[in-house]
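Quick one: the structure is below, questions incoming.
For this view, one protein chain was removed and the others were kept in their places.
The block that comes next holds subunit A.
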Amino acid sequence: MTAPHVTLGDVLLPESGAKQTDKFRTENSSLWSQSVEEVLLCRVMASASIPAYNSSNNPLENSSSHNASRESLKMEPLADVTLLPGEERIIDKDIIYICPFSGALKGKVFITNYRLYFKSADADPAVTLDVPLGAIGRVEKMGGASSRGENSYGLDITCKDMRNLRFALKQEGHSRRDIFDILFRYAFPLSHGLLLFAYLSQEKFEENGWSIYKPVEEFRRQGLPNDKWRITFINANYELCDTYPTILVVPFKATEEDLRKVSTFRSRGRIPVLSWIHRENQAVICRCSQPLVGMSGKRNKDDERYLDLIREANGTAKLTIYDARPSVNAVANKATGGGYEGEDAYQNAELVFLDIHNIHVMRESLKKLKDIVYPNVEESHWLSSLESTHWLEHIKLVISGAIQVADKISGGNSVMVHCSDGWDRTAQLTSLAMLMLDSHYRTLRGFQVLLEKEWISFGHKFANRIGHGDKNHADQDRSPIFVQFIDCVWQMTKQFPTAFEFNERLLVTILDHLFSCRFGTFLYNCESARDTNELRSKTVSLWSLVNSDASSYQNPFYTPESNRVLYPVASMRHLELWVTYYIRWNPRIRQQQQSPVEQRYIELLALRDEYLKKLEELQLSDSSPNSSHLSNSSTPNAASPTQHITHLHTPF
């Protein structure tokens, strides 16, 4: 079942659902632990009689959250929502939500320092919205005091998660002023000298997610250091490169002095370092930024020798350098001091351009995609519209680039990957290639390590790309590079439904909290900034949430196969739009989300366990005839709750 990952916008709550909520609260209070969205979803699921087999279980957090909500509020309690520990109510107001699917809805909006929550008053079923303020990209006033027409005066909110929200208010008495100011302030705390919610949250989890990634341990898992590769602490104080992590793996033969020299020739000092090594053939994936060749075509002997050391390490004849950019862009970069490895200078290397476009192109592409799916899915010529967004074409290029990297490595050749700065396209390519090559990264925890390593520690500029807490919505640095990467991962899980331990829910949860600012995981651009802001001591990791409730994020079909290289098919024939993410706010699409295959599988698993148990009891009772009446009477109670749904079919 893939349903539970969804956080809801407009949940259609059947009236009967409200009663069930209370039942849920008492019977399974753990449901209240996570985010409200999930609870709401469970409720919807309950009304659809789907077994909530993967509901979360975290009593610890639950109790504290209840206390927080009771203590901090003097206003009338929020209808259904339990506040997170550390979350505080700011304002509530009668408002009209102009729902693109069910029309204008009267109701009440509640704003806390973490979320915007709306519940309709008289719609049946009730419509609710639960939006973390971090997901808000832009707040605008709509209409003026003298605007004519119904519901023409209000607020227009653009979200980072593929939806827009419109609220209308009474025109008298500047009724929107306070709510606008509050939203503006709390949605963009960094622009107002406030703390991000992650620093205010008092959430506690059984697991500490910050301990998931320990660089030395991870390198040791890969078999490093060895006689060709060594770990260096040269960047311990971020002096070599302020956007790299402190621990780096470099060729054994390269001295610290060599590294310093190379760093002068690589954009922002991002020297080639090892990301991954193939256990058998010792081929490596290295990552770096572009060489500072410039217009004059400068050369740097140290850089050339350094690359040769990488090549030599496993006797690769020619080091393949994958430049993620289109060649024209690489050439154009010379004008700003960058460039690419020229043939003359790097005779033992071959350079391949992967034609992946830059962050601006990707941003515009996703914007176009949003235009055709929100609020309504483009009706006429859907496929042509989809093609014109180029979103899937970009996905195809990224995946096929990663396939080429993985293929080279499998063939025993070391590769080096870079783009301009080596923190966007480079991260996409190395992490996808590693996902194809190393089955460890396809596990729930392994995937977290992969993200921590290739994205977070190597300085993908999350703060700039997402704009956490920043009001400047038009910032040209923003771009959905990480969203695109998660989409690529989703495409892989779609093509290989048994190869990944985690499910779609994890991917959606990651994207939700990429924006939410509830966890520290995706905050700041690089490790040095995280250290300065004491991120790991003052905030909670997303992996704390995930790993405290791991079963919710597990794929029941997962079949571990170590040493298997996964090559997805990078053809448009197999790439599909991730409907359950990009179009999840549309109620017409939602029905499709429950994977019946998964449901059926879990039912069958439960049935198998039930039968096994019965059989065991029978065998026991067979051996002790005296107790036979007991086993018969006890079995029905032992039946799993899903039993009633399962009926075997009879072929022919």
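Just so it is clear, contacts are C-beta pairs under 8 Å (C-beta built on N, C-alpha and C of every residue); 3 or more make two chains touch, one makes a residue touch a chain; residues count from 1.
FYI, contacts and distances are computed from a predicted model.
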{"item": "Protein name, per the UniProt record, of whichever chain is missing from view (\"Ribosomal RNA-processing protein 43\", \"Protein YIPF\", \"Cytosolic 5'-nucleotidase 1A\" or \"Myotubularin-related protein 12\")", "value": "\"Myotubularin-related protein 12\""}
{"item": "Given A:H174, A:R220 or A:H360, the one touching the chain that is not displayed", "value": "A:H360"}
{"item": "Residue among A:L169, A:L292, A:C488 or A:L507 that touches the chain left out of view", "value": "A:L292"}
{"item": "Which of A:W210, A:Y374 or A:Y567 contacts the chain that the document leaves out", "value": "A:Y567"}
{"item": "Contacting the left-out chain in the complete assembly, out of A:I310, A:L386, A:V417 or A:L542", "value": "A:L386"}
{"item": "Residues of subunit A in contact with the chain not shown", "value": "12, 14, 47-49, 267-268, 292, 294, 326-329, 332-333, 336-338, 355, 357-361, 364, 377-379, 381-388, 390, 392-393, 396-397, 400, 403-404, 406-407, 419-421, 424, 461, 464, 476-477, 495-499, 557, 559, 564-574, 576-577, 579, 583, 587-589, 591-592, 596-597, 599-601, 604-605, 607-608, 611-612, 614-615, 618, 622, 632, 635, 639, 643-652"}
